[in-house]
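With one protein chain removed, the remaining protein chains of the complex are shown where they sit.
We just call them A, B and C in the order they show up, numbering each chain from 1.
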Amino acid sequence: MFSFLMKKAGIFLAKKQGAEGSKEKKEDKPKRLSKKLPENLSVIREIMKGSSDIIIREFYLNLDRIVEGALIMVDGLTDDRIINDNIIYPLMHDARQHLKKTGGDMDIISHIRNSLLSASQVKEETDIDEILNGFLNGDVALLVNGAAKALIISSKGWEKRAVNEPPSEAVVRGPRECFIENLRTNTALIRRKIRNPGLTFESLTVGKKTGTNVCIAYIKGVARQELIDTIKKRLTSIDTDAVLESGYIEQYIEDFPESIFATVGFTEKPDVAAAKILEGRAAIIVDGTPFVLTVPLLFVESFQSAEDYYFRPYFANMLRITRVISYAITILAPALYVAITTFHQELLPTSLLLTTASAREGIPFPAFLECLIMLMTFEILREAGVRLPRPVGQALSIVGALVVGESAVSAGIIGAPMVIVVAITALSSFVTPNEADSAAVLRLILLILGAVLGGFGIAIGLLGTLVHLSSLRSFGYPFLYPIAPFDVEDSKDAILRAPLWLMIKRPKEMSTDIKRQTINVPPTGKDIKDNKGELI
Amino acid sequence: MKISVKQAGYTAAAFIFTSALLTKGVYMYLRQDSWVAVILSFLVSLIFVYIYATLNKWFPSKSLIEINEAVFGKIIGKIISAGYLFYFFTLIILNARDISGFVGYILPTTPYVVIMVAFIYTCSWAVRKGAWNIASYGPLIVFVSLFVIMLNGLFLINDIELNRLAPAFTFPPIKYIAGTHLLTALPLCEIFVFFMFVPYLQKADGLGKVLFRGLTVGAAALLFIVIRDIVILGDTLLILSQPTYSVIRLIDVGDILTRVEILYAGILISLMFIKISVLYYATITAAARLVKTSSHDYLIRITGALAVIFGLSVFSAEYEHMDWTNRAAPIYSSFFIMLLPLLTLGTAAIRGLNRKNK
Amino acid sequence: MAFVIFPVFALMALFDFPKLINDKRSREIKLLSALYIIAFALAFMQALGMEIPSLIKWIRDVILDVLKIGYSL
Partner (left out) sequence: MKHRIYRFLFAALILALLLAGCYDRRELNTLGFVMGVAIDKGENKDEIELSLQMAKVTGSDQSEPGSGSKESGTGGDSYINVSASGESINQIVRDMEYKVSRRIYVPHNQVVVFGEDMARQGIRDGMDFFARAPEARATVYVLVAKGKAADILEADTVFEKMPSSDLKKIIDEQDITSTVPQTTLYDIMNDILSRSKAPILPYIEIIDDKGSKRINCLGSAVFKNDKMIGHMDLQQTRGTLYVLDKVQTGTMTVKFKDAAAAAEIRQSKSKVKLSLKKDGGVKAEIQVRQTVGIGDQKGTLNIANAENIPVLLKESEKTVKEEIMAAIDKAKELGADVFGFGKSIYRKYPRKWKEIEENWEEVFREMETVVKVKSKADGSGRIMRPIAPAVQ
């Protein structure tokens, strides 16, 4: 229902925007550097007028003759140590000896670049925009009088968060490190996991005003080229001012914005991102946020977690089954409770029916309304628990739940079974965190259908969801892949996971290089021989 | 996106499974020998599946409508295709009436209108998403249903009395013929509808494999259900209005596993959902191809409305529904799925349109 | 209950027709409007409680009474 509403709004606004699009004013400013240093400096000062953290350091280069030079940088973004030792010191002091050796006929800029500066990355720029971009990104711009080119020297060094435990995806077993807000560190974390030359990080900038760096991580030869091309096409087509978090990008590039199910995954853990990249997917790392997007996402992935592959298969499969069951509980429990107590009372065994009936004897509200009230209170409690600072938050949500539930029951407003049902629903929605958003909406839809048409309504609701899910695509891959278009071979890692040494192939069509490993059946305890050569 | 042979096969199995869950007629003819009729009708259906397969081989990647036009020429072809269209439409109405009969049995005071509108609206939503989607979750629902039916059979182990099958082969031969004809025409050969899905199959001439797979899985499920009903219900088989539903209500294992019929209702509604979506889709593509229009989306809603209107008024009473299904339906549907294909095959062979000179 | 038919059919018509109109597929428009008229007439009769001719009854009579080739239970 919502899809056309959104599309309709989109088309309508696009038409209106098209009309007044041309009125955008185009300021005209000299694009290229001029030879004279003072002129360049005045242009830059004019652009950056008013912001106090821009530093322009003028000094003399003592080459064979005195030449004025200037360094432009942003205070706080740069690492002063690099600037003092590697840039200023060589330019001021030992510039002269080098000059004698090279015979003095070379152009100053390339001379400085090749022999004087001991910084790791140096780029030559002539365009003012690039220079602005350079020093706003934390590098240093070196301008020399008499040369129309400038040097952008990398000297990034701002405060970075330590790589510690990921708050959202806590894990019992497995690496504890998590991504942080700095793009380079994130790419380094992935690079450390996958030391393979094929691993490429294609970067592009998104967002006119914020100029955020976005990086597509994939392994050449494993990820399919069409996938990478579509990602690039969709990323470049984003024409927005600001991109502050990967969530922005997610909403621009996903296939079905109107669906309640997310078709783009996100993770905070480098080992999860590395696993996905190794499987042929692509990861989109956005500067300024620890959440890395993984594309394409399948529905079964929200029931998988990193530690499933680190535990032994039996326990891992148990975990997976519990996650699926708890997702079923969180969407079906309220609807089934209302449907059974108001439509199909004969489904309750006799003793349970009598206790439920006596518990619901004096309740003023019909089951449906009672359920809505309790669901609402639990949502409020959960939100309050998250917003408050950590220790207070946890305490509040537990205390709140007990107090509210208990007093509601004793006051006779809510039946005891209802509190149990809603408590279980709330708890089980924490088990699959990345499906919690879709579960909240789906739970309400099924509840309404259950209250109106009973079991039949719920069946219709579930079938509708199945139809909707199977029609979703995530970057070309059917959303319910190993289950809906059922594939025996690929269901080795769908809901249940086959032992690692059986997982020989990557998912079909997910990558060109199918073979992951040869079958290496683990030693079954028969390969230990004693010194006489017989098997122990 | 093209449908693979396996997917279409299992979706075809859902067809037969649905009627298997609602079998009643065959018990009227052959009480404890109904399983004989199932086996015989399976063999007869194999012959017809072979006929459909050869037709498909002669006209690969052509749907029923194009085949008729190719074989009978423009005018007669159009008439026969219109006949098929009418047949598919009546199938939607009959099946919609079946499912709202069942749901009406559970929710007695809800008028049929509400049930039918809700059901047909969901089916129209499935149809709007296209054939590939129906074939994608078809196998999923069929596997779950098979598992549920096997489980239910397991719980009733101690109620089974094998000697209820005993006085075998004591009925006059006409009853066997009637039983076989009933089972062949109603559940087994209804998979003929998949002729309309040929253009969407990955293998253009893969219809034979699809129908064979659907037939075997469906017939196996039908056999299991029929034997289980006979063995457990015994003599009450005749007077129960919903035999398979009543069997499942008997499950009372240790007072925990008592109310299991909610599973039965669940799988019946899902299977019927697939069956009606497939029929709905077949009708609409048939109509669109008949009228030579490209996109058929505009027909979805109106066909749904017509199906609801006729569905409500098709039978005035339950006995009429029973009487139609047991006595007249086999003849009516065998005209369309046995006689006409034979005719098409014959004229195609006479006119030498088979593969040799293609 | 009869009044429900008017909004339902009005809405359904407003769904299908504009798309066809701006695609200028006149043949389909004619076909669809014919179907709509039939459907609306039948629905109206049904809402008023009149017995509308059900196709299956007619076929059943032909098979069982006229041709008498139906099976007997």
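In the analysis below, contacts are C-beta pairs under 8 Å (C-beta built on N, C-alpha and C of every residue); 3 or more make two chains touch, one makes a residue touch a chain.
A quick note: this is a predicted structure, and the numbers were derived from the prediction, not measured.
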Exercise. Just one of B:L40, B:A70 or B:V114 touches the chain that is missing; which is it?
Worked result: B:V114
Seminar exercise, completed: Checked against the full complex, the residue among A:T236, A:Q345 or A:Q394 that touches the missing chain is A:Q345
For this session: Check the options C:L11, C:A41 or C:I69 and report the residue that touches the missing chain.
Result: C:L11
Exercise. What residue numbers in chain A mark contact with the hidden partner chain?
Worked result: 1, 4-5, 7-8, 11-12, 341-343, 345-346, 350, 353-354, 356-363, 366-367, 412, 448, 451-454, 457
For this session: Provide the residue numbers of chain B that touch the chain removed from this figure.
Result: 105-111, 114, 117-118, 121, 163, 166-167, 170, 233-236, 238-239, 246, 249-250, 252
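Just so it is clear, only the chains that are shown with their structure count from here on.
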Exercise. What is the shape of the graph in which nodes denote protein chains and edges denote touching chain pairs (line, ring, star, complete, other)?
Worked result: line
Seminar exercise, completed: Rounded to the nearest Å, the gap between Cα centres of chain A and chain C is 52
Seminar exercise, completed: The distance between the C-alpha centres of chain B and chain C, rounded to whole Å, is 23
Exercise. Once bound in the complex, which stretches of chain A touch chain B?
Worked result: 343-344, 346-349, 453-457, 459-460, 463-464, 466-467, 470-471, 478, 480, 483-486
Seminar exercise, completed: In the complex, the residues of chain C that touch chain B are 9, 12, 15-16, 19-20, 25, 27-28, 31-32, 35-36, 38-39, 42-43, 46, 51-52, 54-57, 59-60, 63-64, 69-73
Problem set entry | chain C-touching residues of chain B, taken from the complex the two chains share | 28-29, 86, 90, 93-94, 174, 178, 181-182, 291, 293, 297-299, 301-302, 305-306, 309-310, 312-315, 320, 323-324, 326-328, 330-332
